[in-house]
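Every protein chain except one is present and positioned as in the full complex.
Chain IDs A, B and C follow the sequence of writing; residue 1 opens each chain.
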Amino acid sequence: MQNPQPDAAVRITYRDAVREALRDALTGNPLVFLMGEDVGRYGGSYAVSKGLLEEFGPERIRDTPLSESAFVGAGIGAALGGLRPIVEVMTVNFSLLALDQIMNNAATLSHMSGGQLSVPIVIRLATGAGRQLGAQHSHSLEGWYAHIPGLRIAVPATIDDARHMLAAALASPDPVLLFEHLYLYNMEGELTPGAAPVDLDHAAIRRPGRDVTLVSYGWSLHKCLAAAQTLSQEGIEAEVLDLRTLRPLDEAAILASVRRTRRAVIVDEGWRSGSLSAEVTTRIVEQAFYDLDAPVARVCTAEVPVPYARHLEEAALPSPAGIAAAVRGVVSRSGSGI
Amino acid sequence: MQNPQPDAAVRITYRDAVREALRDALTGNPLVFLMGEDVGRYGGSYAVSKGLLEEFGPERIRDTPLSESAFVGAGIGAALGGLRPIVEVMTVNFSLLALDQIMNNAATLSHMSGGQLSVPIVIRLATGAGRQLGAQHSHSLEGWYAHIPGLRIAVPATIDDARHMLAAALASPDPVLLFEHLYLYNMEGELTPGAAPVDLDHAAIRRPGRDVTLVSYGWSLHKCLAAAQTLSQEGIEAEVLDLRTLRPLDEAAILASVRRTRRAVIVDEGWRSGSLSAEVTTRIVEQAFYDLDAPVARVCTAEVPVPYARHLEEAALPSPAGIAAAVRGVVSRSGSGI
Amino acid sequence: MSPSAGTTVGRQHGLQLLREMLRIRSFEDRCYRLYGEMKIRGFLHLYNGEEAVAVGAMQVLQPADAIVSTYREHGHAIARGIPMKSVMAELFGKQTGCSRGRGGSMHLFDASRRFYGGNAIVAGGLPVAVGLALADKLQHRTGVTACFFGDGAVAEGEFHESLNLSALWSLPILFLCENNLYAMGTALDRAQAQTDITTKARAYRMEAVAVDGMDVFAVEEAVRSAVDRIRSGGGPALLEMHTYRFRAHSMFDPQLYRDKAEIEAWQKKGPIITLTSRLKSLGLMTEEDYQRLEREAGAEVDAAVQFAESSPWEPVSDLERFVYAEPSA
Partner (left out) sequence: MSPSAGTTVGRQHGLQLLREMLRIRSFEDRCYRLYGEMKIRGFLHLYNGEEAVAVGAMQVLQPADAIVSTYREHGHAIARGIPMKSVMAELFGKQTGCSRGRGGSMHLFDASRRFYGGNAIVAGGLPVAVGLALADKLQHRTGVTACFFGDGAVAEGEFHESLNLSALWSLPILFLCENNLYAMGTALDRAQAQTDITTKARAYRMEAVAVDGMDVFAVEEAVRSAVDRIRSGGGPALLEMHTYRFRAHSMFDPQLYRDKAEIEAWQKKGPIITLTSRLKSLGLMTEEDYQRLEREAGAEVDAAVQFAESSPWEPVSDLERFVYAEPSA
């Protein structure tokens, strides 16, 4: 699997795809190194970096103490010093401890220095709920981070993006946060043979449809695809748009799809109020208001610290059934009034 | 001024209004104490707590070291221990260092404990730009904080609210973040004699109008009022709504006003993408879509770390002129298409 | 390193300590199985091997004292006196759980016993503990706040800020560092330039003592003298408990970072084995006594599982309760 035939299709897990991407990056550029808690000896808390320590050694697969602010800041400094650090913050929940470094240094240094500096750091974070980890370990903050100018926010939701987005992130001179949903690590799928390098600027239509646009990213994308299946049996053809990057937003792709379908439902694992779904909705309203046949609808996480108990957690998170219901609501309202 | 006649109108600065509120709280409840960097000997970095150390002593006007995470967390613990802490985080910019305590402890403990615990802490933060303090000292993150379930976010924008919101915050069993815009501290105005105690649930119409609703809060409220002045000379009567609390949002008040005026412009000092303006816009679209005569418009801060140079900073922030222009745009589009 | 070598041990007390440790041990062993049966989900961090720390400490702490713990807190919760059944019900996610099923293994709470959780953010509990101690001090109460955390937490900035605040304000707080040599897969000497945690604590001018965390008597004695000092206004202290985690960090840990030999060596020093043989050799306990204690512990765990199994789920309609305090509350 280390050297797949360019034209042989490979089945691979999301986890292995990320690991292959890391291996490529480390092999291809001596300035790249991976740093974070338990990325080495332990093999990564989600086993993503397993085996890399043996292959690349402790200097480049660097275990850190529990010091999120310092090792994220050190990644920023290392980037300023000419390296291409990949900093793994085990989960987004712990990144709160490093937010000062991310917002006040990584995101500002290029502008504050009048363009003299750039901070080509890649920060990888596991994100999301769904594993009954409780309130402190189930945050979905990627949309929240997308509020910060100076950062690029990317969310690989497919095997191909898990495999190829890291290279694009490393190629960027700007700080990039890569959010990997912990629910996706075990997802298996086919790696498109010899897939073209991806960029961090474009959304992708994962399922074409004419009746409504489902805008989503990350784990929610797969819930949207499941909902679209169900809906198509009812004769409703949903187009499913994978945002892929939350900052910058591919507004053109969103608007193009919505102008075609004239209806939109935004699905976002963030807490409803102030989630990215609000920004997406607003962009649509600002620029495609007169193209809408119905109000934009949202399916988000309930406004509650995500609880441990399975039935409560499931009730708190977006679900294919909830998405399908929202779509039916939007479709049924169409035409009325306008 | 310590004991104003109930019926005598008093002119007072926003700063003094906050200080009077603090003095009342400290006098009225022995469990209340103020803790933060330089609140004591220095007199508060914005001179808000000046004189309180002499009056209440170092136990209750407690200077802390530069340890935002620890003293905010200590405020949380003190609240659990039966006290009513007022923690001053000198500015919102430094609160990033305490975000883990705020999001993972203050906001979650009540829910995670199944309602056994509550965290009646009040965190005061100076916020905002406009003083040429540069990117790291000019954040407006109150709308961003409003994304977090479990918190209450209040923003006093008037002399009366500066004087009375603290009491409401202290009366709440939930964690409350009070954001004081640093540009308002010197604002002078009349304190309504014997004003009724305020709550943390309702927005307020600061200026009635029939043609468009300007939704705002904090310093931006005053820019909206200035813009409304200008516009009324052009025959456009703008209603100006002061949100007052960003979480929970007074959705009813927003919708009621917009249904009357059928047009809305949201003014928010946050960076445009993902600012609270997006949530407000979305709420309007979700529930008053068919009542709108024009797309909702936004006036926000440019998506750039706020620069030092005055002309650049002014260009980055919402301005009365920019607000007026946005309103004209909305009014002119009305009717067209719909 | 065991200051208790000379202590005279009473039968009652000896059996009491052993009983408590066995209760925790059999609870944890059952949790391990229940996780395999998917009755318990999420992250599960077991306390096997470290029982002497929780049990020794809780002998000293009073009802008016406050406890702040970590995600590896089953032992602390049980030793504090939270009924096993409400803890087990919590792990099952049931309404009868000590956090109504919202917390899970990492978030056990019991306000009535001043047990403030259960924190899944490493070092996240330390500042909260500082505040609890401040509340006692400002209200002139004699309570002491006991704050448990691991060796890994020592690297976090919150450790630094919290120890300084506690020493600076001379707060009634006891920091109990459970040094089990690893933070997940990271050995202490690969995380800390200074591996002697008492030395670090003294840099804040704080009392600090290293303790054999495998010797429940040593723990109890060290905690007693520390708590007495603190209660009488002597200011904060830190105890570094040398202990070891017998099981994996969590249920997802292949343990690539340590070898069997090391684990076995520590198991020989285990708090239960050593206390058992000690009590027997002192003629304070018979094999029958031991069997009985084990049976009783097992029976209590059985009952707890029973209770958890038969308990109701919190209704989904109550999902959003408690996000904000309820008027009643």
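What to note about this one:
Please note the rule applied: contacts are C-beta pairs under 8 Å (C-beta built on N, C-alpha and C of every residue); 3 or more make two chains touch, one makes a residue touch a chain.
Keep in mind it's a predicted model, so treat the numbers as computed, not measured.
The chain not displayed here makes contact, within the full complex, with A, B, C.
Within the full complex, the residue among C:Ala167, C:Met184 or C:Ala222 touching the omitted chain is C:Ala167. For the options A:Gln101, A:Ser220 or A:Thr261, the residue in contact with the chain missing from this view is A:Gln101.
Where chain C meets the chain that is not shown, the touching residues are 155-161, 164, 167-168, 190-194, 199-200, 202-206.
Residues 37-38, 40-43, 45, 47, 63-70, 93-94, 97, 131-137, 302-305, 307-312, 315-316 are the ones on chain B that touch the missing chain. Residues 31, 33, 59, 64-65, 67, 69-83, 85, 100-101, 104-105, 109-118, 149-150, 152, 173-174 are the ones on chain A that touch the missing chain.
Going forward, only the chains that are shown with their structure count from here on.
Centre-to-centre separation between chain B and chain C, using Cα means, comes to 41 Å. Centre-to-centre, using mean CA coordinates, chain A is 37 Å away from chain C. The set of chain A residues touching two or more other chains comprises 69, 93-94, 97, 134-136, 303-305, 307.
Annotation for chain C: residues touching 2 or more other chains are 99, 101-103, 107, 119-121, 124, 157, 323.
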